[in-house]
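The complex appears here minus one protein chain, its other protein chains still in place.
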Amino acid sequence: MKVIVFVTPKKNVLDPQGAAVGHALTSLGFKNLKDVRIGKTIEIEVDGETGPDFSASMDKFCHELLSNPVIEDYRWELAE
Amino acid sequence: MKVAVIQFPGSNCDQDVYHSFARGIGVPTEMIWHKDEQLGEVDLVVIPGGFSYGDYLRCGAIARFSPIMKAVGEYADRGGLILGICNGFQILCEAGLLPGALIRNNCLEYRCMTPHLLIQDSTDTFNRNKIGQIIRLPIGHGEGNYRIDDEGLDRLERNEQILLRYCDEQGNLTEEANPNGSVNNIAGIRNERGNIFGMMPHPDRAFERFHPSMDGLPVMKAVLATKETVTVPI
Partner (left out) sequence: MATAPLPPNPDSLLNTSITSELVSTHGLLPEEYEKIKKILDREPTLTELGIFSVMWSEHCSYKNSRPLLKLFPVEKADKNADVGKVLVKAGEENAGVIDIGDGWAIAFKIESHNHPSAVEPFEGAATGVGGIIRDIFTMGARPVLLTNSLRFGELNSKEVKRLFRGVVSGISHYGNCMGIPNLGGDIYFDECYEGNPLVNALCLGVLKHDDIKRGAASGVGNPVYYVGAATGRDGLGGASFASKELTEESQADKSPVQKGDPFMEKLLLEACLEMMAVPGLVVGIQDMGAAGLTCSTCETASRGNAGIEIELDLVPQRESGMNSYEIMLSESQERMLVIIPKGRESEIEEVFEKWDLHAVKVGEVTDGDRMVVKQHGVVVADIPALSLTDDGPVYTREGIEAEGIEELREWTPSELPDVDASSLDSTFRKLIAHPTIASKEWVWKQYDHMVMAGTSVEPGSDAGVVHLNLEGTEKILAISNDCNGRFCFLNPYRGGLISVAECVRNLVCSGARPLSITDNLNFGNPFKLDVYYTLAESIKGLAEGCRAFDLPIVGGNVSLYNETPEGAIDPTPVVSIVGIIESEEHITRQTCRRGDETLILLGGIPNELGGSQYLKLVHDLKTGDAPVVDLEKEKHQNEFVLGEISAGRVVAAHDVSDGGLLVAVAEMLFGEEETYGAKIVLPSSVSEGRLDEALFGESQGRILLAVEPEHIDEVFAAASEASVEAMPLASLSQDGEFSITIGKTNPLMTWKVSEIRSLWGTVIADIMDHENEGEI
């Protein structure tokens, strides 16, 4: 089993990297581009149970380490 | 007076901080390894610059979980003085000891230069009279773009918690003088209580005759002098 965590910059936080990539996409001919945000994905391989306890601890790990709640949002999902 | 410098794996300004306090100011200074769990009797804890844990995940994100950080947190609660420089500032923000966060420079590149800084009248815990109005200190970072929500920024400004701002030669807070895009040109802040300081500029690179400036000395002395003014809760 694999947990995939997606960490993205919060809506109201400046994303200089996203802005630069947006600029480059526009210059390459990307029409109707509104906004680019760059985040990261973290893949975690797990063994065994992924019940409600797991869910709660996953949120804790995301909140305390994998994302910085001051500037980032996160969500995670289970994948095969 | 005794200063402790914390060494994390990847710290690379630990020696510079050591020499700036031990040789530049002349206070007894010691190194503390991040796996230690006790700080001992110290008057100032400095978290030096560098790339703790390679800056992986986020700058400072992993270092805050090092064993010594529990003792640093308790020491902070007791009103102990802490100074975070560069990566040390990032660690203090990640650890929640200082408000806000530091993200990538808006130019997306590392910046090593010696900008002008406007000293803010941040109450008597960081007394401008001992420092000067406009100083120059080196910076060297890729992620020094200070960010905080509007409410937090308001509080910083209202409480006079901002220590240093990037400015031009005349002290104007312009966009051109801001090397990383920090909100309100912020280069350094303190916490509300006044015992925890964080700054991207390096006073530890401005203490020798041959350095671009020697303005690091008064800044470090001002932090040390704060000891007298911090109230320790009973």
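Order as written gives the chain letters A and B; numbering starts at 1 within each chain.
To be clear about the criterion, contacts are C-beta pairs under 8 Å (C-beta built on N, C-alpha and C of every residue); 3 or more make two chains touch, one makes a residue touch a chain.
Computed from a predicted model, the values in this text were never measured in an experiment.
Colleague: With the full complex in mind, choose from B:His19, B:Arg155 or B:Lys227 the residue touching the hidden chain.
Modeller: Only one of B:His19, B:Arg155 or B:Lys227 touches the chain omitted from view, namely B:His19.
Colleague: Which listed residue, B:Pro138, B:Gly188 or B:Pro218, touches the chain dropped from view?
Modeller: Checking the options B:Pro138, B:Gly188 or B:Pro218, the one contacting the hidden chain is B:Pro138.
Colleague: In the whole complex, what residues of subunit B lie against the chain that is missing from view?
Modeller: For subunit B, the residues touching the absent chain are 9-10, 12-13, 15-16, 19-20, 23, 33, 35, 49-51, 53-56, 109-113, 138, 140, 142, 202, 204-205, 207-212.
Methods note: only the chains that are shown with their structure count from here on.
Colleague: Tell me, which parts of subunit B touch subunit A in their complex?
Modeller: Residues 57-58, 61-62, 65, 93-94, 100-101, 103-108, 145, 147-149, 181 of subunit B touch subunit A in their complex.
Colleague: Going by the contact rule set out above, which residues of subunit A touch subunit B in the complex?
Modeller: Those residues of subunit A that touch subunit B are 9, 12-14, 16-17, 20, 65-66, 68, 70-71.
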